[in-house]
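To keep things clear, I will list the structure first and then write my remarks on it.
Removed: one protein chain of the complex. Kept in place: all other protein chains.
Read from first to last, the chains carry the letters A and B; within each, the first residue is number 1.
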Amino acid sequence: MSIPTPTSGRGAARRRALIGRTVFAAPGLIYITIFMTIPILLVLVYSFFQRGRFGGIVWEFTLENYVRAFEPVYLQVFSNSLVIAGTTTVLALLIGYPTAYAIAKLPTRWRTVALVLVVLPFWTNFLIRTYAWIILLNSEGPINSSLMDVGIISAPIGFLYTPGAVIVGLVYAYLPLVILPVYASIERLDRQLIEAAGNLGASRARAFFDVTLPLTLPGVMIGAIFVFVPSLGNFVIPELLGGGKTVMVGNLIRDQFLEARDWPFGAVLALFVITLLVVLFALQAAISRRINGTGKRVSGRA
Amino acid sequence: MRRSNTQRSVRRTGAILASVACAALVLSACGGSDSTASDLNPDADLTQQSLTVSNWAGYYPEDMAAKFEEAVGAPMTITNHATNEEIMAKLTAGGDSGIDVAFVSGQFAQALNEAGLIETLNPEFIPNLSNLYPEAQNLAYDPGNKFSVPYAWGTSGICYRSDLIEEPTSWNAILEPSADSKGKVTALATERWLMLPAQKALGFSANTTDEAEMEQVKAKLIAAKPNLLAYDDTTFYSRLVSGEANAVVAWDGWCNYGTAENADIKFTIPSEGSDLWADTMVILKTSKNKEAAHAYINYILDPANHAWVAENILYKVPNKGAMDAVGAGLAATYPNMGMTPAELLKGESLVDLGEAGPLYTKIATEVTSS
Partner (left out) sequence: MAVHKIGWLRVPLVATYAFLYIPIAVLVVMSFNASKNPFTWTGFSTKWYSALFDNELIRQGFINTMIVAIGATILATILGTLLAIGVARYFRSAVVEAYSLAPAIIPDLVLAIGLLAFFALIGVTLSLFSVLLAHVVFGMAFVSAVVIARIGQTDSSLEEASRDLGASATTTFFRITLPSLAPGIIAGALLVFTLSLDEFVVAYFTDGPSTPTLPIVIYSMVRFGVTPEINALAALLLLVSFTIVISAQRITRLTDAV
């Protein structure tokens, strides 16, 4: 029944660790392996095989899906997606960084409220938030009506069904995800470093660009990844706000799996997104190590 | 433990019975691969058969499920799919989709049949089949309505604001719009109907699999894209109502929704000709409620019910009794409801493309992402 286990000593600790790992971590880790790792590996495997007549897989090894991915039409979609996702990320950072900075400057008791208010929209249905923009940007919507009422324009502007509308929708969807990590890294800043810069004669602006910004770069990069990758993989927003005229990687992937039923080709496209994610994270980790390394030496903090 | 002789012989009998049962199952499985639904039970209790139907949103009267249950006794649940491709993907994904009756366009019913996924219908359980127009009993994708029954049919054309522009006479009104219409036209997004205007404008068949012809179609569509407001399957009539667009590619019935809101919205078939499409009802082989499914199809084909459908969805139904009853009245407000089957047959009937399917998909991607 109960295994006589000593309650102290190295052997006991190791045994406790083993029991601990098995009882606690194993179920979760196994679940993740079954329902995340294996499916993704499956996607990798499928990319090397062929589509059956009605969908499904024909187990004949081929590299033609990879070759096909490099055709001009798909390269066009990739580059389109990168441009749109990139623009979205830049805009989100331009809006998100000052916001995060402002929140960090708020009196402590207001900060949590401010952060919660920022994050709240993220926890709501993302379709609904996109839908709100369909209403706003519509040629009969509030924005056009108010502009016309005020007399700035005489005919409604076609905001909807343009790449611009898609970008606005994407920024709106992922902005909270930028603000949080940026805020976290601003908040962890050692203010003494900035004061030191000031004492050494740097203007506020120089202190910002030479001290604050580089030190907060890791957080900025995380925020950027949190916007860039989901934007790439999004298919709902290009469809609803782009009028079907802006085809992004996400749309292509979705089409392969749910309409054209060409799973192998869809798998190749999905791998493209995953690879990008891994590369970006590796980049972020490398840059972060360099910067935090520097920080360690100067401030002596671990 | 020693077994007594009695126990042993009981067990042996059991084993023999079991193997006979297994053999019977195997044999019936062998014989049933070409299931012709002749094993339907005429005395099945329909109230025990809960029917799940997948149809386009808004393509059926709102109280359809309630009225069917009242009439036949089988409870019904209706779910929606937005495009043929979407429901096709779900039905071909393998396993039991949970759907008994699916509404799919004719060419897709043909594909489903070739994939062995749908039942061959049993006409004995659908006596109302005789109410269909003779023309609707012999459509190219399923002559004789062996595995599908048409629910609504029609053609595609241009839906436009007659108060804003002249009646378009050619598909080029969309593909090469005049100055008035630049940026104010939309095209349908789903593959077959995306290609249709260009195919007809260039004089090709809507079912062509010729790669050279499709290259020309692709080029024409890519050239047309900059002048489009959007690719839109679902909200194009409201764009006409709001004036965002003044000419859109539309299915005839859908255009009627626009006419209902603004009487200046009219439908026209370009001179180069158009298609004949039919949306059909099919029964999935995985359905456990085949009797109720047949009863449903039969229920729809009743002239009174089919007329009620037509009045609700404003599409033509291939039911002579129904159209005779309500056609004239509806045609007063919605002229395309008055099209006769003979006129409809001038359109080219859409059929499944077989191996050329992926070609169309590829071209569609190239066009929409250009």
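Heads up, the rule we're going with is that a residue touches a chain if its C-beta (ideal position, glycine included) is under 8 Å from a C-beta of that chain, and two chains touch if they have at least 3 such contacts.
Only a predicted model underlies this, so the values are computations on that prediction, with no experimental measurement involved.
The chain omitted from view is touched by exactly one of A:T62, A:S79, A:S145 or A:S203, namely A:S145.
Per the touch definition above, the residue from A:L82, A:I95, A:M148 or A:A202 contacting the chain not shown is A:I95.
On the side of chain B, touch with the chain left out of the figure occurs at residues 52, 54, 57-58, 65, 77-82, 87, 90-91, 93-99, 234-235, 238.
Residues of chain A that touch the chain left out of the display are 7, 16-17, 19-21, 23-29, 31-32, 35-36, 38-40, 42-43, 46, 95-96, 98-99, 101-103, 105-106, 112, 114, 116-121, 123-136, 138, 140-142, 145, 172, 175-176, 179, 191-192, 195, 229-230, 232-236, 240, 250, 253-254, 257-258, 263, 266-267, 270, 273-274, 277.
Methods note: only the chains that are shown with their structure count from here on.
The distance from the centre of chain A to the centre of chain B, each centre being the mean of the chain's C-alpha atoms, comes to 39 Å.
If you check the complex, the residues on chain B that touch chain A are 83, 85-86, 88-89, 92-94, 111, 115, 183, 189, 225, 228-232, 242, 244, 355, 358, 361-362, 365-366, 368-370.
Every residue of chain A that touches chain B in the complex is listed here, in rising order: 51, 53-56, 73, 76-77, 80, 139-140, 158, 161, 243-245, 247, 252, 255, 257-262.
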